[in-house]
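A single protein chain has been omitted; all remaining protein chains appear in their positions.
We just call them A and B in the order they show up, numbering each chain from 1.
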Amino acid sequence: MSYTVQFINLLAAILLLISFAMLSQRRILSLINLFAWQGLVLSVSTFVVAYSTAQQHLYFSAALTLLLKVLVLPWLLHRLIRKLNVRWDVETLINIPATMLAGIALVIFAFNLAAPISQLAEGITRGLIGIALASVLLSLLMMLTRRKAVTQVVGFLAMENGLFFAATSATHGMPLVVELGIALDVLVATFIFGIFFFQIRETFDSLDITHMEKLKDD
Amino acid sequence: MIDLQLLALLLTPLLGGGLLAVFGSRRWAAELNALMSFLTFAASVALTLRVVEAGPQVAFGEQFFIDQFNVFLVALTAFIAFTTSLFSRPYMRVEQDHGRLSTPMLHLYYSMYQLFTFAMLVALSANNMGIVWVAMEAATLTTVLLVSLYRTPASLEAAWKYFILCGVGIALALFGTILLYFAAERVLGQGGTALLWTHLNEVKGELEPTVLKLAFIFLLVGYGTKIGLVPLHSWLPDAHAEGPTPVSAVLSGLLLNVALCAVMRSKVLVDGSLGTHFAGNLMMGFGLLSVVVAALFLSRQKDIKRMFAYSSIEHMGLITFAFGMGGKVATFAALLHMTVHSLTKSAIFFAVGHAVQKAGTQQMDNIRGMLQISPTVGWGLMLGTFAILGMPPFGVFASEFLIITTAMHDYPWTTPILLIALGMAFAAIFGKVQPMVFGETTAKPLPHPPALLPVFAHLLLVLILGLYMPPYLADWYRQAAALLG
Partner (left out) sequence: MENTNLALGMLFQLFQSLLVVLLAPLLMGWVSQCRAWLQNRSGPGLLQPYRMLRKLFLKDAVIAFNASPLFRVTPYILFGCMWLAAAIIPIIAVDLPFSPAADVIALVGVFALARVFIALAAMDIGTAFGSLGARREMLVSFLAEPALLMVLFTASLISHSTQLPSIVGALAHREFVLYPSLAFAALAFVIVLLAENARIPVDNPNTHLELTMIHEAMILEYSARHLALIEWAVSLKLFAYISLGIALFIPHGIADVGKWDALPLSIAALLAKLVMAGAGLALLETLLAKVRIFRAPEFLGTAFLLAVLGLLIHILLGA
């Protein structure tokens, strides 16, 4: 195995680890920082893939990731939680060990699901789809287990990170126009989420989405 | 030439969005909205004529692709977007008079409405599967603020649910798209062409089946969330019930179709690669489940818009089922059903919107005697209900009849399930709408009837489609069905 492959494997492993760390993180502030770290890992791995495959557009998308996911989005989220005054909020998580076990089960599921694809991939991408899928599913789990609007959104963005990792590592990046479109969507989505936070807090006096479980079919 | 026509189609709503972002607070914003929607519709008609005449076309360096299948959806989308803009003009004005909406909210509504149309048209006409995804996500983003337009707790909850669920769903669809690209890259090589549907379609036999199988599962689950397939449907009734009625109409009538279109594009590729009925079976399963579950839930609804939202789930399930069965007849029926369902359901939402405005509530128990209050609204609601329930001679009857006879022939075991579900839906909806229209009321009749031109225009079209299918239209459907296989 060449050093670049080893390095990307290491980054993939760290990505997975960060996903787990996010799953068990109680503080909103730390969660956002973890999200920024995840973005950094993503950006570095994109850069390494760009270097090793000599694909020019990947340098661009590495820079885009760095800008959007390490700087802009965390900055926006930091600003939001400061304005919403939930900066030091701690979320009560139910049963972390059970969540972790569920997470491990999801990882195994993802690896199995991706196994036939990993067989096809050559070189650098082997096994990385599995890790990307695992981190997508872990973010999904995080969204399911959280009861605060802000953390759900961080979960949503983390899921997008996992997808982006799948795109760069497995396919050496989608065509640039698609990547730009996705980045734009994510940015707009974050803005809309921000608007939502204020609307929700104005209406419910809290960002707890347990207040928002009234609509049901009885 | 095709480039110009497509440009006109796509730029009109985009320009409209820009104009209304600036002038959305003016008195004539509603008229501008309707005008831009009309221009979009005109552009779509021109494009349709062109495609019917000259066959499938690619445009803008192959990034866009128009064939008989999507041009028919483009025309339908533009038409319903236009009629809805007509409907929303007086409707939103009344809402504003009642104090439920403020001018800034309307400002947001108008500009987002145009951008929503734009996003849907891009999603329909894009050739690049990645762009399809981006446009689908954009369509979600533009509507999510519309669902929460009233800023009530319930509407915020509905919008949040819509945003999160569809966000998750659409993320899964992106994973499917990535897998599709992964498979395509191995055949088409790196670069821009590997996500272009036209190129993929040419080499679909060479795409790796295992990857495509997985990709389709993700795409179906992802876009299926937007279609409102059970068990991913839970956002749909909430969003329809709590959003403004014009938004409910376009969500039900249009957005669901657009998502289904993306699924059908994927299905064509997967079928070509696998050579089995895998994708069809999955779609049939999801479709049948949606029909059954929606039918069960219909009878338990108290909110009128919620009930018709469940009816949308039921019909989208039926269409998905029909597409899943495949074959010329079933696909033809599915396309026809898509058309008539969109027309009928948006007509119903228009009528429901007026009825709710008159009654001042969405609770069906409190809406009574619409016929006395306003005969046009009452008849509009009643006829729309007849149409959606598949009563002859409306078009829905024709398409449902075709679907069920095909099912009877190809998959006999599904027939009783479908018939029972449709029967239950009939009983539930008819049982609830009948007293609303014919019941006794103490409310005074309205001095002058509301403008219900869009309702009756839609219902008339549905009636015509049920009685007589123009040959060129049938031919057009047949060509589209042939494309989808």
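Here are some notes:
The rule is simple: a contact is a pair of C-beta atoms (placed from the backbone, for glycine too) under 8 Å apart; a residue touches a chain by one contact, two chains touch by 3 or more.
Please read these numbers as outputs of a predicted model, since none were measured by experiment.
Considering the entire complex, the omitted chain makes contact with A. Of the listed residues A:Ile108, A:Leu144 or A:Ile195, the one in contact with the hidden chain in the full complex is A:Ile108. Annotation: of A:Gln6, A:Asn85 or A:Ser206, A:Gln6 touches the absent chain (contact as defined above). In the complete complex, the hidden chain is touched by one of A:Val49, A:Ile131 or A:Met159, namely A:Ile131. Subunit A meets the missing chain through residues 1, 3, 6-7, 9-10, 12-14, 16-17, 20, 24, 96-97, 100, 103-104, 107-108, 111, 118, 126-128, 130-131.
The definition used in the following text is that only the chains that are shown with their structure count from here on.
Rounded to whole angstrom units, the spacing between the C-alpha centres of subunit A and subunit B is 31. Touching subunit B in their complex are the following residues of subunit A: 55, 113, 116-117, 120-121, 129, 133, 136, 140, 143, 149, 152, 156, 159-160, 163, 166-167, 170-172, 174-175, 177-178, 181-182, 184-185, 188-189, 192-193, 195-196, 199-200, 203-204, 209, 211-215, 217-218.
Those residues of subunit B that touch subunit A in the shared complex are 63, 128, 130-131, 133-134, 137-138, 141, 144-145, 148, 151-154, 156-161, 163-164, 167-168, 171-172, 174-175, 177-179, 181-182, 185-186, 190-192, 194-195, 208, 210-211, 214, 237-238, 241-242, 297, 300-301.
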